[in-house]
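One protein chain is absent from this view; the other protein chains keep their places.
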Amino acid sequence: MLKNKSLAYPYLVWMAIFIAAPLLIVVYFAFTTAEGKFTLNNLTGIAPYTAVFARSLLLAGAATIICLVMAYPVSYFLSRMRANKQHIMLMLVMLPMWMNFLLRTYAWMTLLEKNGIINKILGFFGIGPLQMINTAGAVILGMVYNYLPYMILPLYTAMVKIDDSLIEAAQDLGAGTWRTLTRVLIPMSAPGIATGITMVFVPSVSTFIISRMLGGGGNMLIGDLIELQFLGNSLNYNVGSAMSLLLMVVVLLCMSLTNTMGDEDVEGVI
Amino acid sequence: MKSRHWKALQKAYLCIIFSFFYLPIAVMAAFSFNQSKSRTVFTGFTFKWYLDLFRNQRILDALWLSLGLALAAATVATVVGTMAAIGINAMRKTPRAIINNISYLPVVNPEIITGVSLMLLFVVGKQGLTALNGWLEQSGLGLRVPEDIFGLPTLLIAHVTFCLPYVIFNVSPKLRQMDIRLYEAALDLGCNPRQAFFKVVLPEIMPAVLSAFLISLTYSIDDFIISYFSSGNMQTLPISIYSMTRRKVSPEVYALSTVMFLVILSIILFTNAMDSRQYKKEQKGGGRG
Partner (left out) sequence: MKKLVCMFLCALVLCSSAVPVFAAEEEMLVQVSEDYDWTRFADDNITLNVYNWGQYIADGTEGSIDVIKEFEKLTGIKVAYLNYDTNESLYAKMSSGGADFDVIVPSDYMIGKMAREGMLAPLNYDNIPNAKGVGEQYRHQTYDPDDLYSVPYTWGVVGIVYNTTMVEEEVTSWDIMWDPYYTGEILMFNNSRDAFAIAAKKLGMSLNPQTIEEVERIAQELKDQKMVVQAYVMDEIFDKMGGGEAAIAPYYAGDAITMIADNPDLAFAIPEEGTNYFVDAMCIPATSKKKEAAEMFINFMCEPEVAAENCNFIGYSTPITAVWEQLDDEIKYSPIAYPDAEVLANTESFSVLPDEINQAMDQQWSMMKSYNEGGSGWMILVFMAAAVSLNIFVLWRKYYKRKRENY
């Protein structure tokens, strides 16, 4: 039974039909016209949307960097706590993740409004009202809020493995805080950094909900563009497939970049 | 590094981060009790949004659909995935690597890509089935294949598809860790392979299988993007939440998220209490036998 390869066959069939075939269909659609003739026009037709791709990469990149900066100390502090306290803190990090992300984003929608609570508080101090919702900043905020736990968890997993004595040894040998950080902590947590970056960057770069709810439709991202081709105004499966293909390439590039960084794969979620 | 200032700084930083996590949720919870629909002024205390929520048939239907779908998808994914993990484990290195890489695709691909690619497959598939039916009709065989695949069938397929990799990647390591000699010993002692599997192997990998099942459940209940592209006219809970957020803002949505938060929180607290009790018991009893 344990040596029985045929057990995998149902899955192999499933994989062929529902994982491999759909992607091949995307590729096929990306290179054909509606009539099924070969064309490169779908891909070259993306050119006018370069700004959207650039904006997606930029916003997702910014969100990833902010997440990394915010999460790094959190993970470090967490990993140095007593075991039972660590447990509680991890729960606290994960708890918001269990709520549907639409609801989480929705919370910000009402907070950031012109007459929302944040502006009311700012107004109390005589600032504003500021235009916060429907801006690129709001989109970045939404990404950071939604995906920060995905950065904290892998970082924590990597850092919890770093022995306290290593840090002490570095300090005993005369390394300052900065040198300990750059020479010991960061290199040793690199796999966590790599996983964290991919886990934040990939969903951020492809989101269409966050930009729609917090970006006001004027800050379109690749995800919005693709959605528009499949279920929205534009309805053009061929162009949509070309865009999906491009997005896939972008993501794979990013993955290969981070993969060279983290040597072992750390699976941090749940 | 261990000075008192450092400690205080550390506490303050964690406080800021956690309030960033929880303030929006708290604000929503507070305003779910607000008499008026205003989102800035608290005019009075009421439970009416909660009552509205629990009378909202569409939300309840969506909830049932989501739960049923999640159970079905997780069950199928766990069974097929566990079998696959065993089968893949028995393979040689190269085919194993290829299969693992392809399985990894839905995990690393952005969800929207998985969503649209499945949608395209279903669209093409539906056209194919319609054509097949036309052909069957002509040939006069009196046969028909179902062609209305959009809806439950597509949702189930999509959910199983994105759950499967998680099952495989959860079960495989456990299988590799398992001592193959246990299984061989069972065989030597007169078990047939089936018995050996159910009596020895399965209990050994059960924790991984179970956790794979639960991960699949969570992913399936929570999924919005992939369902969005393949739901046809079905409304799962996330999809109906989405359509709620697209309309007039209603404190019902706040009420819903508060309920969800409380349910999750109480489950976590409860299991934590259970875990620590068990932990203490084991400590007293000298650990796990």
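Chains: A and B, in written order; residue numbering restarts at 1 for each.
Following the convention adopted for this analysis, contacts are C-beta pairs under 8 Å (C-beta built on N, C-alpha and C of every residue); 3 or more make two chains touch, one makes a residue touch a chain.
Every value quoted in this text rests on a predicted model; they were computed, and no experiment measured them.
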Fill in the blank from the handout: Missing-chain contact, candidates A:Gly36, A:Gly123 or A:Pro187, resolves to A:Pro187
Exercise for the section: Could you list which residues of chain B touch the chain missing from the display? Expected result: 39, 52, 54-55, 57-58, 60-61, 63-64, 67, 70-71, 119, 122-123, 126-127, 148, 150-151, 154, 210-211, 214-215, 217-218, 221, 230-233, 235, 243, 246-249, 259, 263-264, 266-268, 270-271
Fill in the blank from the handout: Logged for chain A, residues touching the omitted partner chain are 48-52, 54-55, 57-58, 61, 65, 113-115, 131, 133-134, 187, 190, 216-218, 220, 224-225, 228, 230-236, 257, 260-261, 270
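Keep this in mind: only the chains that are shown with their structure count from here on.
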Problem - Distance between chain centroids, defined by C-alpha means - chain A, chain B (Å) - result: 18
Fill in the blank from the handout: Contacts from chain B onto chain A in the complex sit at residues 1, 10, 13-14, 17-18, 20-22, 24-25, 27-28, 31, 39-40, 80-81, 83-84, 86-91, 99, 102-103, 105-106, 108-114, 116-121, 123-124, 157, 160-161, 164, 168-169, 180, 183, 193-194, 196-197, 201, 215, 218, 222, 224-225, 228-229, 237-238, 241-242, 245, 249, 253, 256-257, 260-261, 264-265, 268, 272
Exercise for the section: Flag every residue of chain A that touches chain B in the complex, lowest number first. Expected result: 1-12, 14-15, 17-23, 25-26, 29, 70, 73-74, 77, 87, 89, 91-93, 95-96, 98-104, 106-111, 113, 115-117, 120, 145, 148, 171, 177, 198, 202-203, 205-209, 213, 223, 226-227, 230-231, 237, 240-241, 244, 247-248, 251-252, 255, 267, 270
